[in-house]
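Here it is, the structure, as structure tokens.
Missing here is one protein chain; the remaining ones are kept as they sit in the complex.
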Amino acid sequence: MRFKAELLNAEEMRRALYRIAHEIVEANKGVEGLALIGIHTRGIPLAERIARYIREFEGKEVPVGILDITLYRDDLSEIGVRPQVRETRIPFDITGKALVLVDDVLYTGRTARAALDALMDLGRPRRIYLAVLVDRGHRELPIRADFVGKNVPTARNEVVKVKLSEVDGEDRVELWEKEEA
Amino acid sequence: MLLIKNVKLVDALGERGPVDVLIGEGRILSLHGGKAETVMDGRGLYLAPGFVDLHAHLREPGQEVKEELSTGLLAAVRGGYTDIVSMPNTSPPVDTPEAVRALRKKAQALGLARLHPAAALTQAQEGKALTEAGLLKEAGASLLTDDGHTNEDAGILAAGLLQASPLGLPVAVHAEDASLRRGGVMNDGPLADLLGLPGNPPEAEVARIARDLEVLRYALRRSPKRPHLHIQHLSTKRGLELLREAKRAGLPVTAEATPHHLTLTEEALRSFDPLFKVAPPLRTPEDVEALIEGLLDGTLDAIATDHAPHTQAEKEMDLLRAPFGIPSLEVAFPLLYTELHLKQGFPLSRLVELFTDGPRKVLGLKPLHLEEGAEASLVLLDPKERPVNPKAFASKARFSPWTGWVLGGWPVLTLVEGRAVYQALA
Partner (left out) sequence: MRHLLDFQGWTRPEVENLLDTARVMAEVLERPVKKVPALQGFTVATVFFEPSTRTRISFELAARRMSADVVSFAAQTSSLQKGESYKDTLLTLEAMGIDAYVIRADSAGVPHQATRWVKGVVINGGDGRRAHPTQALLDAYTLLEALGTLEGKKIAIVGDILHSRVARSNVELLPLLGAEVWVAGPPTLLPQTLPGARLTPHLEEALAEADAVMVLRLQKERMEAGLVHLQDYIAHYQVTEERLRKAKPNAPLLHPGPMNRDIELEGTLADSERSLVNRQVRNGQAVRMAVLYHLLVGKER
């Protein structure tokens, strides 16, 4: 793979997430009934950061759950490598809540679809929002994000790499290009 | 007249040649060539006396789905055998002179290997009442045995040995204590424990050999003529030691070992393939080593196949239900030629003796050596190696625990009294 460009640096990422935090509170008209659900892997620290920012400017705690969508993937009968099933931990009742699904990159929309199905099996939320750090286009399903850090038009042979200090040791979003096979 | 040129000879007396062997009138006419209408090039090949098998289950009458005389005796000549002792555990068991005669008549008509039917020691092989040994002998029975079953009643065995003694008939025993082996399907020990398979302990064989040797002592003491006890398919080191001791003490006992007990061990059961389910069970490498030692020092008299064909479906049951036994007539000699002679330096002449004079002596037949005037019941052997392919077996049982093993020493021509009963395509 070949490095092409830096899409976001640490400061830009912080600002984008801060803005998303504000937009969420605005859309929900406050933090009442609000909860964040981070999707494995990088959606989890992103959800935690958004919750922290909300606490900073609203002074209120927003609960954060984590969701693994592996068992809801639509390609399990086809893929050649078995994905690791990870923990789902949502320590609150989601029924009646306004949930914000948080993920790093929105691409085909299949992960979001799986996450929606998973949440529906866990309860009956009042409404579900979708927040992503990067929307790179190429949707295969009728899904859109409510909150987007940065829209990046990409080609299919490109890869968006989100690095987070909690997981990768630094905050940065990069665009890479796959080499011709 | 047949002339085999430049062929090496091997029999119980040793290896000789190469010579030009002239065969006619059912005999070896000359070892120095001569005129013949058919001439074969014997270069690189061995000529040996025809093999004799003391222990084959040919399944006729009644179990023709597994084997019948025509397939079993064809398998025999393809394996280099000119003489076969068939086991009497058929349905019904061969326990009357009429049954013995019928088998012999049918086999004669086939014109393949010569059949020497064994007859049941007890009526219906039930272990209760002796069969008519004298009449069976006159009908052509070669020995008496309840093989397929064990002889649980020592008194009946003793009486059987006494009854057979003036007739010169050997009494052959499947020496296992049925109450000790219970439902064992493999050798008892750590491997059976690990695999969770019911074990058949070596002690079941050893205890029964010990008992049978005492029964033999008793019969020997009581009978004016020497009885003859033959122990079938000996499989354990300690059983062999008992036998060695008994022979040293001069007891009239002989014994055989099978190709599978000489080349396979219990390790084969790790595959959970009932193909390896035999009775007595495959043992440990230590037992195999002891048996080979016993072949060398004369404790064992013969290699006998215990050719025990079954249907493929039967051998694809589970290990508890699949029947005991495997077919081996068509691979026995190449297997031991390769595994014992080529790989372990076992003397070829002794190996051939264990297929010829050894079993002949057990049956009371004269030795057969490659000399002028000798009966031309012979086998020509090719050392060229090829893999075992059970799909090509003449036996109805077209499976083998040795599938794919690359062996040499395959019979390419089998003669019974000078008549070619099997010839491999050149």
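Lettered A and B in written order, each chain numbered from 1.
The rule we apply is simple: a contact is a pair of C-beta atoms (placed from the backbone, for glycine too) under 8 Å apart; a residue touches a chain by one contact, two chains touch by 3 or more.
These figures come from a predicted structure and were not determined experimentally.
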> Among B:H32, B:K105 or B:R321, which residue is in touch with the absent chain?
Replying inline: B:R321
>> Please output the residues of chain A touching the missing chain, sorted low to high.
In response: 68, 70-73, 76-89, 117-118, 121-123
> Considering the entire assembly, which residues of chain B contact the chain that has been omitted?
Replying inline: 188-190, 193-198, 271-274, 313, 316-321
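Please note the rule applied: only the chains that are shown with their structure count from here on.
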> Any idea how many Å lie between the Cα centroids of chain A and chain B?
Replying inline: 76
